[in-house]
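See structure below.
The other protein chains are all here in position, but one chain of the complex has been omitted.
Labels run A, B and C following the written order; every chain starts at residue 1.
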Amino acid sequence: MLQTAPRSKRTTAKKAPVHERFREAFRWMLLARTMEEKLVSLYRGGHITGGVYIGKGQEAISVACGLFLEKNDIFAPLIRDQAGRSAFGEPLVDVARTYLGSRLGPMRGRDGNIHRGRPSDNQLAMISHLGAMVSATVGALMAKRFKGEKKFVGLTAIGEGGMQTGSCHEGMNIAAVEQVPLVVVAFASHDLVERAIGYGFEGYSLDGTDLNACLDVIGSAVKRARAGRPPQLVVAAMLRLSGHGEHDDASYVTDEIKRQPFAQDCLKLAEKKIVDLELVDAETLRSWRDDAAAKVEEAITTAQQDPQPAGEKEDWCALHTRELLDQME
Amino acid sequence: MLQTAPRSKRTTAKKAPVHERFREAFRWMLLARTMEEKLVSLYRGGHITGGVYIGKGQEAISVACGLFLEKNDIFAPLIRDQAGRSAFGEPLVDVARTYLGSRLGPMRGRDGNIHRGRPSDNQLAMISHLGAMVSATVGALMAKRFKGEKKFVGLTAIGEGGMQTGSCHEGMNIAAVEQVPLVVVAFASHDLVERAIGYGFEGYSLDGTDLNACLDVIGSAVKRARAGRPPQLVVAAMLRLSGHGEHDDASYVTDEIKRQPFAQDCLKLAEKKIVDLELVDAETLRSWRDDAAAKVEEAITTAQQDPQPAGEKEDWCALHTRELLDQME
Amino acid sequence: MSITYLEAIREAQAKLLREDERVFIYGQDVGGTFGGAFKATKGLAKEFPGRVLNTPISEDAIVGTAIGAALNGMRPIVEMQFADFSSIALNQILNHAGTHYWRTQVPVPITVRLPGGGTKGSGPFHSQSMESIYAHYPGLIVMTPATVEDAYTMLIEAVAIDDPVIYCEHKYLYYHLKADKLPEKGLPTGRARIARAGRDLTIVTYSAMVQESLSAAEELAREGLESEVVDLRTVKPLDTDTVLASVARTGRLLCVGESFPWGGATAEIIARVTSAGFHLLDAAPVRINAKDTPIPYHPNLWSAHRPSAKTIAAKARMLLRE
Partner (left out) sequence: MSITYLEAIREAQAKLLREDERVFIYGQDVGGTFGGAFKATKGLAKEFPGRVLNTPISEDAIVGTAIGAALNGMRPIVEMQFADFSSIALNQILNHAGTHYWRTQVPVPITVRLPGGGTKGSGPFHSQSMESIYAHYPGLIVMTPATVEDAYTMLIEAVAIDDPVIYCEHKYLYYHLKADKLPEKGLPTGRARIARAGRDLTIVTYSAMVQESLSAAEELAREGLESEVVDLRTVKPLDTDTVLASVARTGRLLCVGESFPWGGATAEIIARVTSAGFHLLDAAPVRINAKDTPIPYHPNLWSAHRPSAKTIAAKARMLLRE
């Protein structure tokens, strides 16, 4: 069942028809990049507590993760999924509020940075432990099946590091056992797609720097899952163009690696395509950029003016069933 | 790197030359079967506390697991590895003593049944949690490499159920990362050999009812690992010819399954081959049987006369460094 | 009619499946004819097709899946084959289920059934009592039913609760305990029960140790010593008030638990009573736990490893002499 689509090279991709959602996708990528650059600058200025973890270089694949999902689908994004989160419908202010610890954000200062979500809106809130979200996504899909819903899918992202966890393995295996409509998208510089066959997934690999390929392959994986095919694994090769977090200068990435094709910046490549193929004019492109900057500015400003949580006022109750709170003192 | 040797069918195997260690292997199988039948009868008679877990139907593959290992190799047997354990050198009295809770056994009544081993003699003592022994075997091999030993291998067994554990996944993956000379033998009725490729193992599948095939394939996997090839995965198809434990009557195994070729009794098949090919005469065969019965009798009798542990006399110290024992009272 | 602790668990699950379509059962072999390692789900798969699901041997993913399903409106009941194997699911339980409500305001109504506690011949990996690990972490309810009635009503209650519940069922009680019939309703969750009234000494305990303590109490009663036995029912929340009220009556506290001696429920009870009710105590509090080694396989060792009516009574006598 393994479908190892040959990595779509940029040359061929140029000739492939431009995906109908290319422009839309590009705008989400732009928004994500702009937002994350802003977060980095806030971090450098000492305005963010804890880490900042960005998806620079992974926006093409990430946006494709969010773009083809409907409101009722399940999305379990991971560390580097700003673009996908936005495309799926996460309000930008959620990002700002979570990073800045606002009391009004979805995590209300209790959790930070990438550890956010709105599970009631089908955006699962990742825990740090890599791999753990795979089975949670499977469970969400099983629930939908129990409830008689139709035509839904779930998508979760994982890095190649995360794929080595037992949790990811068990989650993928259980997806195959339950034959739920799951798409697993792996951000990986190695070709881990061979794992698909061992799990009974359908597998694809692709060039994660090529937005068109990302849209094609992930779009079709989502479609296949929705149509009732076995679980899908998409492995996208690309290089993270930043450190693990902003505390990490990524000095371990050698110049030789940086010269590799997979080390190119997907956003620049997408923009080049827009320009080369005259998909939009320079004026529009500029307005998109301005728009992204304005949205980011607004989100950040809002979050900066929000109230911060305070220890004395906090509700220290980890249970929904308040009356079951253990009275310790 | 996946080498899916076609399942050696019995017909072809008949024609294949008889493995030079066929007779020796058969005797270990016979010993294991005899021992386990005795254990079952003791269990039924109420003489064994806890469970009895036997390897009926898996002796061919199990014996091959133990037979090609040298004293200095590492063997991490699992639940149904009586034949392999004996072939590797476990004294039969260890089995009896552990099942009967003797104070003189390797576990001295502290642990029972299959949870036994002599780690100092390179027989790891399994914990129940499936998959956990894979990485432990990897670690043992890394230690040997650190110490400059040469030409060693490690072998561990796992069921198809156990292969779904995260622990097994992590362990196999880490074996590939470290390129240790590990052989993983999976007792499975499905063909899980495709997993090999995803881990970078070399993989083989075979008919686990066919002793000759087991000796050929596992023998050569051990040889390849020893020679520095990547880790090896051997998947042997067969049916467990008993319940999970003796408390389980295996009533869920349908007659249809029982009629399948993989449901045949490897011991009977091996014996048939011995008879058909006149590998030994009837007299010798009978003497082997008698010898096995005598050995079992002796082991059981010894263990039955052994002292049992007593709570008041027990050394309740879980630490080797006695002076670090927490003085709780 | 007579119904065992194990049957009560099965009946509770049958009732839940019958009355609440959000409920499903998820675990290794639960849907087979065997009905799980202990037959606690026997027949349920047939009676409720598609709602009693076998899983691979993947405890982490089993709980992860249950979490995802619970977030989407279901009420999964997870069966661990043995409590001891929940060590593999620990991360999902503590760090995913346990943190979820506080982090997101969305609760995770899963119930994880842990067949735990020692029985003879079960050894180090099929005997553990893990309540103290789960109770230590925030966000979980930890139930430890000690009677057939509680086994039944508390499991029903567990599924009704919006928060994750660790339901510690004791394997030793499976067949040993019997009741005439199952009650409609039990005490509220979080409320301890006076299992036996007495004026001389308070024994606070839970799960299988309630039975041992009651036996000890009877033995002591024959000597004229009247012990009050408090069955905590849930170790988290822990009903400090009921415990304190009892200690106020007796002036003496003995805590009995089956898990390992460092930390855990008995330490927690003593810490609470001595902090909040120091003046109520006429003597130093005492605890008995299992020994600080793995749980032994051999029956001789096992019965010495765990507290028993005999050792409880002996400690009680010492305490009463003080």
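Points to keep in mind about this one:
What we mean here is this: contacts are C-beta pairs under 8 Å (C-beta built on N, C-alpha and C of every residue); 3 or more make two chains touch, one makes a residue touch a chain.
Computed from a prediction, not measured in an experiment: that's the story for all the values here.
Under the touch definition stated at the start, the shown chains contacted by the missing one in the entire complex are A, B, C. Set against the missing chain, the residues B:H19, B:R85 or B:H115 yield one that touches it, B:H115. Screening C:I62, C:V78, C:A135 or C:A179 against the full complex identifies C:A135 as the residue touching the chain left out.
Interface note: of A:A227, A:I257, A:L277 or A:M328, the residue touching the hidden chain in the full complex is A:M328. Counting the whole complex, the residues of chain B in touch with the unshown chain are 74, 106-107, 110-111, 115, 117-120, 124-125, 127-129, 131-144, 146-147, 166-167, 170-171, 173-174, 177-178, 317-321, 323-329.
Touch with the hidden chain on the side of chain A covers residues 48-51, 101, 107, 109-113, 115, 127-130, 161-162, 164-167, 248, 251-252, 308-312, 314, 316-318, 325-326, 328. Interface residues of chain C with the unshown chain, by the touch rule above, are 84, 87-88, 90-91, 94-95, 98-99, 102-103, 124-125, 132-133, 135-139, 236, 238, 259-260, 262-268, 270-271, 274-279, 281, 283-287, 291-294.
Methods note: only the chains that are shown with their structure count from here on.
Shared contact partners of chain A and chain B, listed by label: C. When each chain is reduced to the average of its Cα atoms, A sits farthest from chain B.
Centre-to-centre separation between chain A and chain B, using Cα means, comes to 45 Å.
Counting only residues that touch two or more partner chains, chain C has 56, 58, 60-61. Shown for chain B are the residues that touch two or more other chains, namely 164-167.
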